[in-house]
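With one protein chain held back, the other chains of the complex are shown just where they sit.
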Amino acid sequence: MLSEIKRDYICQLAAKGKRVDGRKFDEPREIKIEKGVAKNAEGSALVKLGDTSVMVGVKMAPGEPYPDTQDSGVLTTSAELTPLASPTFESGPPSPEAIEIARVVDRGIRESKTVDFKKLCITKNEKVWVLFLDIHVLDYDGNLFDASSIGALSALTDTVVPAKRFEIGEDFKLEVEHYPVSCTSVKIGSAILLDPSLDEETVADARLTVSIDENGDIRAMQKGLNGSFTLDEVKSIINSSKIKGDRIRELIK
Amino acid sequence: MLSEIKRDYICQLAAKGKRVDGRKFDEPREIKIEKGVAKNAEGSALVKLGDTSVMVGVKMAPGEPYPDTQDSGVLTTSAELTPLASPTFESGPPSPEAIEIARVVDRGIRESKTVDFKKLCITKNEKVWVLFLDIHVLDYDGNLFDASSIGALSALTDTVVPAKRFEIGEDFKLEVEHYPVSCTSVKIGSAILLDPSLDEETVADARLTVSIDENGDIRAMQKGLNGSFTLDEVKSIINSSKIKGDRIRELIK
Amino acid sequence: MLSEIKRDYICQLAAKGKRVDGRKFDEPREIKIEKGVAKNAEGSALVKLGDTSVMVGVKMAPGEPYPDTQDSGVLTTSAELTPLASPTFESGPPSPEAIEIARVVDRGIRESKTVDFKKLCITKNEKVWVLFLDIHVLDYDGNLFDASSIGALSALTDTVVPAKRFEIGEDFKLEVEHYPVSCTSVKIGSAILLDPSLDEETVADARLTVSIDENGDIRAMQKGLNGSFTLDEVKSIINSSKIKGDRIRELIK
Amino acid sequence: MELIKDGKRIDGRSFDELRPIKIEAGVLKRADGSAYVEWGGNKVLAAVYGPREAQPRHIQNPTKAIVSCRYNMAAFSVSDRKRQGPDRRSVEISKIVSEALDRVIFTEQFPRATIDVYMEVLQADAGTRCTCLTAASVALADAGIPMRDFVSACAVGKVDGQIVLDLGKEEDNLGEADLPIAIMPRTGEILLLQMDGHLTMEEFNKAVTLGMNACMKIYEMQKEALMKKYTGD
Amino acid sequence: MELIKDGKRIDGRSFDELRPIKIEAGVLKRADGSAYVEWGGNKVLAAVYGPREAQPRHIQNPTKAIVSCRYNMAAFSVSDRKRQGPDRRSVEISKIVSEALDRVIFTEQFPRATIDVYMEVLQADAGTRCTCLTAASVALADAGIPMRDFVSACAVGKVDGQIVLDLGKEEDNLGEADLPIAIMPRTGEILLLQMDGHLTMEEFNKAVTLGMNACMKIYEMQKEALMKKYTGD
Partner (left out) sequence: MELIKDGKRIDGRSFDELRPIKIEAGVLKRADGSAYVEWGGNKVLAAVYGPREAQPRHIQNPTKAIVSCRYNMAAFSVSDRKRQGPDRRSVEISKIVSEALDRVIFTEQFPRATIDVYMEVLQADAGTRCTCLTAASVALADAGIPMRDFVSACAVGKVDGQIVLDLGKEEDNLGEADLPIAIMPRTGEILLLQMDGHLTMEEFNKAVTLGMNACMKIYEMQKEALMKKYTGD
């Protein structure tokens, strides 16, 4: 019931072009990025997207390459929706939601060549750097896709490869080659809202995450929730993601 | 209740020497075997036993030998009672039923020397072929023991060892040395019915699976369910298993 | 309710300086230790503490050292509260209770240098002895900490390192260098009772396990349950643990 | 490896050509509805059970049915044997497929119920998720579940700089972008959309149009398969 | 290795000779019934709890008690340490042992209940499943569970071409066939029967008769153990 009333209220506001917290439809919440917050990590970042708070840490260690990419480092991404962050999150094995977030962030880095994993090869066919990217959700007020993705990219820009600790040369900074920025919008009724808060996310029909790089090209997309989009809606979301992503990119760099 | 009524009906028919689907007591359902159905497998077979449908695939890869059989290949058998196959099958870790089927099929191959695993040694003490036999139940209308066992034997006869892919010589056909055929009977009241359908299996008191080879020798037995057999019943089941098994063997070869 | 009545009864007795089974406050139950009871183990002991019965077995095999102790053997301790032992124990993964017992016993051996693990190094940086200590609870009538800990120490004194089986020299007796003995007390109301029976343990407010070595030094402590101790109570428990531990040590040696 | 040569793709197809597709409805005895789809080298079986009471009770939704999908690959369906049990990829696909199918089912007609859709990949080539969605949609119809529309799916991709329809295995492995899409064919609404890789805006527009057109072809084949079953043709 | 020499087996036994067996009833305090069995090099403890209410409720059978057995090996019971938790072998043995014991218990007297039988192998030689069944049967009687008969079990096998009773460890590892059997001693009905290896019809007939006769001897020892407990002898 509560969710029905909340939905009606959000829809009525939207019909007047308004949002609960006073933002414009295409206006993201304030973003704060703090790097280097976890000193035992090779790189880390704490990202706040309004009241949503996500910490991302990078750990690295030498390991074996995948059989089909013998000359490339390995990326392993996990997300933990810790029960601190929300009364609805539970301890235990990763939920489908956590797995989806981890996989979308992982593909966003891997497929868009954010990092050149060939540079993380130590000895071809034998030893490569394994990069563990761990997303730790601390406070959940909506839009974990963007908070996680921005946190991941920020942590990567903070990362120093710990070569010395493993006696394979000098430490060096991880090179980030592309800066694809993820922007998520939801559809509620006929309104399209960028960077949804928890309340908006709860009543949304459909969700679309779009990741755009510094050249304005699309690097990843993921549609979610039980609703649908028209093709025009998709195109319009891509456009506003491009515009807003440019500003966020400056914060990450 | 339903199961009581069903049981009464099946027993009454049996008292007149009849079965629900018109078969004779020692008459198996129609068997269809199609080999080579999964092209990513080294060998495969789809077996239909009436409406029961089981797909078996063989995958092979080099691996380490067991410490106590350093010169022999390794067999690993699994059965998955996929939830497609029955409203009572659930997702999740293998049920005791799935484990029993996999182990009975596994022993049936291993202990009866269906395959000479010494021929699957690559380098003694170091590297041997690991043969993964996966039983995938698709439609469950009774008697999974026989469907799985016939499927396994059929898939083995279809198997080509993928030596070339792993750069250890030329591919070669897996040699099947014996053809033990599994025949399952159930006891309902005092009747003994070969190849039980699901309805018959559901109301049965006891089950006996007997595997007989091409020489008429016993290669494996497994009694199941909460009821008991007399020694005479056991002997009579062995006899009819021998006779029916001979016909099924021709279909597999 | 039952537990309230039981508690009242035990408290009333305690006010008169008495216990349900007639023991004095600082009097342990009869201890029986039988070594060498599991011939497939490298060392074993069956310990009875009144009606509490625990079997401990030691298995050893060559394995890899921990990265931070390249010249030391490895200790791995597990406890299984088998469902034989109590109507409240369940099958399945180890409960927090089982984990706490295993870890307290493990630390008791490791940190108090009961065994010199450097003597269990085979080849530095490469191969060391792994010592698996398995605690198997068979009958639970209270005070598993002491029964397990005494059982572990007894099994270690019974252990012969199976070097010959792994072709690394002659078998040799495991050297036990210290004999820290664990004594557990509980607080019920204002009474402090040594070696609690199940009834006493069930109604106790707080528990303290103290492990004292042959020199009268403290080697380990673990406080448990929801209640508290005053510092004076802690000191008094340490004292009686020392006195009673000396007698138990003689039984183990 | 050169994936496009003389305007033809590695398997000889033209850029906007689908692989051969075969759809069969009602292939299993025990399931309430089922379908078998061969799509290029993919072989997929889908089964539907329900609507049936959701268990355990605390997962029941008092206002609508739960649509619960399970995507699973047989161990022998891929070249390197897959271990039994759901990996992270399967969990994600199960989730997004559930969301896509939920939209087309009149779930509000079955409060407290569950509609279970099981998809088994028996042989995998590229594009198993679209193959599974296509099969699942037919299985739902075969089970008589009331639906507001079909779900038809297809992937588009970029290979050697060229937008091509329905990626084959090598194209999927070595291509520059992959974009699976699922729509409701009657309204053209988009139910599933994912993209990995690198596409300019222009390429995206071209790709999505190509994909949506292909979905309409799939829709025709789905209808035909159901017709064939019910007319016994 | 030669397993039979001069008509004697590797441990000196004759073909139809059992290993030394010791059975004790009522050995645990907390369990409702219990038994300890040493059989050759096997040491096994069985405990029975129940009839008690089956939990969670949805597993309850309104017409009869569930008989739930758990066969478990202690980590140190075998030469190569066994990892904690049930492996596939233990799951199978637990299942067939449950089925065998269910038959002899008057389960219909305890609707909605569970009767739990726990079997722990503390030291393993060949033949643990028969040892466990033998112990479990005594523990059930010790717990006062109403039973229509006992369960008595023994294995027979083929070694160097010869049918022999109650295989020892080397015989089990290197022999040509293994046939564990369990019967209800009063009626001779067969409750458990497994076979692996290779037996002609003739050999099977010989083996099964040898095994069933041995079960009768086990039965006498089981009765004696219970008698001893209740007479305090």
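Which chain is which? They are A, B, C, D and E, in the order written, and residues in each are numbered from 1.
Everything below uses one rule, namely that contacts are C-beta pairs under 8 Å (C-beta built on N, C-alpha and C of every residue); 3 or more make two chains touch, one makes a residue touch a chain.
Since the structure is predicted, the reported quantities are computational estimates derived from the model, not experimental observations.
> Please provide the labels of all shown chains that the missing chain touches.
Counted over the whole complex, the chain not pictured touches A, C.
> Check the options A:55, A:101 or A:120 and report the residue that touches the missing chain.
Residue touching the absent chain, from the options given: A:55.
> Could you tell me which of C:8, C:21, C:64 or C:111 touches the chain that is not displayed?
C:111
> Among C:102, C:131 or C:161, which one touches the chain that has been omitted from the display?
Candidates C:102, C:131 or C:161; residue touching the omitted chain: C:102.
> Could you please point out the chain C residues that touch the chain left off the display?
With respect to the unshown chain, the touching residues of chain C are 67, 94, 96-97, 99-100, 102-103, 107, 111-113, 208, 213, 216-231, 234-235, 238.
> Please identify, in ascending order, the residues of chain A that touch the omitted chain?
37-41, 44, 51, 53, 55, 57-59, 61, 78, 80, 82-87, 91, 93-94, 132, 134, 136, 138-141
Assume only the chains that are shown with their structure count from here on.
> Compute the shortest path length in steps from chain A to chain B over the network of touching chains.
Contact-graph shortest path, chain A to chain B, evaluates to 2.
> Kindly list the shared contact partners of chain B and chain E, in label order.
Expected: no chain.
> Suppose chain centres are the mean of their C-alpha atoms. Which chain sits farthest from chain A?
E
> Farthest from chain C in C-alpha centre terms, which chain would that be?
It is D whose centre lies farthest from that of chain C.
> Could you give the separation in Å between the centres of chain B and chain D, each centre being the mean of its C-alpha atoms?
32
> Report, in whole Å, the distance between the mean C-alpha point of chain A and the mean C-alpha point of chain C.
Chain centres of chain A and chain C, defined by C-alpha means, are spaced 48 Å apart.
> Two-or-more-chain contact residues of chain E, please, as numbers and ranges.
In chain E, the residues touching two or more other chains are 80.
> Enumerate the residues of chain B that touch no fewer than two other chains.
94
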